[in-house]
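Here's the structure, in structure tokens; my notes come after.
Missing here: one protein chain of the complex. Every other protein chain is in place.
Moving on, here comes subunit A:
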Amino acid sequence: MYAQMVKSEGMKSREDMTPEEIAFQERIDRGEKIEPKEWMPEGYRKTLIRQIGQHAHSEIVGQLPEGNWITRAPTLERKAILLAKVQDEAGHGLYLYSAAETLGVSRDELLDALHAGKMKYSSIFNYPTLNWADIGAVGWLVDGAAIMNQVPLQRTSYGPYSRAMIRICKEESFHQRQGYDIMMKMAAGTPEQKEMAQDALNRFWYPALMMFGPSDKDSVHSAQSMAWKIKINTNDELRQKFVDQTVPQAHYLGLTVPDEGLAWNEEKGGWDFSEPDWSEFFAVIAGNGPCNTERLEARVTAWEDGAWFRDGLMAHAKKADARRAAARMAAE
């Protein structure tokens, strides 16, 4: 998921809506998909650009913590799998930037906003990958949390976003399985490998819970996004679902979830768990996570160092066009 705290436009009551806005809301309520050329409220367009843009940025920044271990992957097979996975993430970025473009914003504009710190990416990618089990934990927990949010988004009201999510979800579930597969190997391995696995779970558990965003009672932007079906479930619903799915998986691995408050609640048929430290979440969002500076710097450097490459290709395209035009003139 990779959209947190996406600012939505203010919720309008039915009486305040224009006839166009009422007709639009009715289409959404009937479950119709909204397509690029169709009329949409400006707030819907802006909120979607923020959400899809943040999601796209998360995919490309997300290459960095995983890319951190490609050159150190412990076997050829693991290296190949990790390369394929990171390639998928870049591909997800591509679909999502394309989906955002249908709303009238270019990829370059979105990247400029990312580089200027005006747009965010998911807080999770500001945490470091410190041992090989972290690559397992990223697949298992981070992709697991992402899937939790993205599966319902396959039904989102905006057609291109919905279709991108359908493709992305197929690949993400493969990613999650490969992550869990690494965790199984580590948890069943040598004492040092088990220690790495537990250490990875200790460090990634709460940041993974934070991926769903603050508690519903503190989440100011949810109502309008839910009415527009840009957001399908509340943050707390998804977090609970994630915990209920993940705790038995951790137990199966023989690992300890780093939460003393974790307890099965028979009545609700789910796990009670401790809230993450939200002050840490807000610090990370504000730019003070362990890797914020390096992540953004890596992206800005890649972009700036690559300017000559992009300019060279553009210049060549212009020359080639001019040569074709000249050849056409000569032929006429």
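Definition applied: contacts are C-beta pairs under 8 Å (C-beta built on N, C-alpha and C of every residue); 3 or more make two chains touch, one makes a residue touch a chain; residues count from 1.
Here is the rule we go by: contacts and distances are computed from a predicted model.
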Absent chain [UniProt protein name; select from "LuxR family two component transcriptional regulator", "Urea ABC transporter permease subunit UrtC", "Phenylacetate-CoA oxygenase subunit PaaI" or "NADH-quinone oxidoreductase subunit F"]: "Phenylacetate-CoA oxygenase subunit PaaI"
Candidate in contact with the missing chain, chosen from A:Lys7, A:Arg72, A:His251 or A:Arg324: A:Arg72
Residue touching the undisplayed chain, where the options are A:Glu38, A:Asp112, A:Glu192 or A:Asp218: A:Glu192
Touching the absent chain when the full complex is considered, from A:Thr18, A:Gln87, A:Asn265 or A:Thr293: A:Gln87
Missing-partner contacts on subunit A, residue numbers: 60, 63-64, 67, 70-80, 83-84, 86-87, 90-91, 93-94, 97, 107, 132, 182, 185-186, 189-190, 192-193, 298, 301-303, 305-317, 319
